[in-house]
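Complex shown without one protein chain; remaining protein chains in place.
Going in written order, the chains are labelled A and B, and every chain counts its residues from 1.
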Amino acid sequence: MFAVLAVLVIGIVLRFIAPEFGKVGKPEVSFSAESIFSIGGFTVTNSLLLTVIVTIFLIVFSAVATRRLRSGDEEALTTPRGTQNFMELIIEQLYTLMESVNAKYVARFFTLVATIFLIVVVSSWSGLIPGVGSIGLCVAGGDHGAVAEAQTETAAAEPHEVESTTSCAHRTDGYTVFHPLLRAPTADLNMTIALALISFFFTEFWGFKTLGFGYLKKFFINPLKHGMIQTFVGLIELISEVVRLISFSFRLFGNIFAGEVVLLVMAYLFPTLLSLPFYGLELFVGFIQAFVFAILTMVFTSMATESHDHAAEAHAEHGVAAH
Amino acid sequence: MTDAGLRLVAAALAVGLGAIGPGVGIGIVVAGALQSIARNPELEGTIRTNMFLGIVFAESLAILALVISFMIGFGVL
Partner (left out) sequence: MDKLGVNLPLLLSQLVNFALLAFVLNVLLYQPILKALRTRTERIRESLENAEKVKQQLARVDADYDAKLGEARREAQAILGQATERARVQEQELLTTARANIERMEMEARAKVEQDRQQSLRGLQTQLAGLVTQTASTVIGKELQGKGHDDLINQSIEQLGRLN
């Protein structure tokens, strides 16, 4: 109770003191990841930078967690402790959950689905660390993508208005665009599209592997044999298979990006205090999106491994039995 | 109204209108899931997992609307 009161008081005080120390710019929302530096012809963006950091973190963390286990320590096997216990909990929960979806293929799907879950949840939460997205460089305007272009377009019409919107506007040496050093990887479409592609190809790969070319029977149904309606259903399935790519990538991107924008706007409206509850919400959203991404991959892949013919026959038999 | 302004209005309308249906749908999904949890509390885990899957399918419609909105807003369409 006291802590809550203290936070409230500090927040309200900060709300009125903070503007005295510096100019609070309008929240700047960039749709795409900003470039930080480039090696050769390859531009490294801030989200790629954080992706690499997250990857290294995950690798180091898991290496530390299973260090004693991999060395064949008997004590580590019987009494898991600390990070090892934590990772065991996560892995076991994931495994049980996936087993409840498809017990037959769980061992073969596990690596990919668990990796999707881990990288998505850590990436989404990494965007919530203070400093990510708020510490950055002021670079020369112009390569800021569409938003900057749109701003410069309007800037021509109303120059004073735009100048006050950017955090780097007070600088007079030409560096006028703010590029954060780090950006949540899942708030970048490259990452989410890459994950969606992996999930998509994983599903198709297992579909073809278990059913051979019979997998295509799910989408191309002979209208003379099963009727026109079935053919259309198959085509719709084919479309939804491809649309899945978009919904996968944009669901994750949309949720995390929108969350960051909400945090930013709330922090702008009332510093420190108003964004606090939204941090809790974003933690939850990040977890749920990771969970959904992983489980949907699992569900779609296990659906692809099931023969459609059998399902149809079982359905028909069921229908006959019911009548 | 300028072209940019029209685009902003169109983007806002696309996502705003597109979110109505999924919103109602998610409400129905959650209501059903909560009712079944209240009736069968021992099945809560399974129901919750499937509820999230249902929510996600409804939500993906809103995501499509969001994509269209982005496309309009950023001049892809």
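To be clear about the criterion, a residue touches a chain if its C-beta (ideal position, glycine included) is under 8 Å from a C-beta of that chain, and two chains touch if they have at least 3 such contacts.
In this text, all values refer to a predicted model and were calculated from it rather than measured experimentally.
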Sole residue of A:A194, A:L216, A:L274 or A:I288 that reaches the chain not shown, by the stated touch rule: A:A194
Residue among A:T43, A:S100, A:T272 or A:S307 touching the omitted chain: A:T43
Residue of A:I36, A:L97, A:L118 or A:L252 touching the missing chain in the full complex: A:L118
Residues belonging to subunit A that touch the chain removed from view: 31-33, 42-43, 45, 48, 51-52, 55, 58-59, 62-63, 65-66, 69-70, 76-78, 80, 87-88, 91-92, 95, 110-112, 114-115, 118-119, 145-146, 185, 188-191, 193-195, 197-198
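The rule is short, and it goes like this: only the chains that are shown with their structure count from here on.
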Inter-centroid spacing, subunit B versus subunit A (mean Cα positions, whole Å): 17
In the complex, subunit A residues that touch subunit B: 31, 97, 100, 146, 150, 153-154, 243, 246-247, 250-251, 254, 288, 291-292, 295-296, 299
Footprint of subunit A on subunit B - complex, ascending: 4, 46, 49, 52-53, 56, 59-60, 63-64, 66-67, 70, 74-75
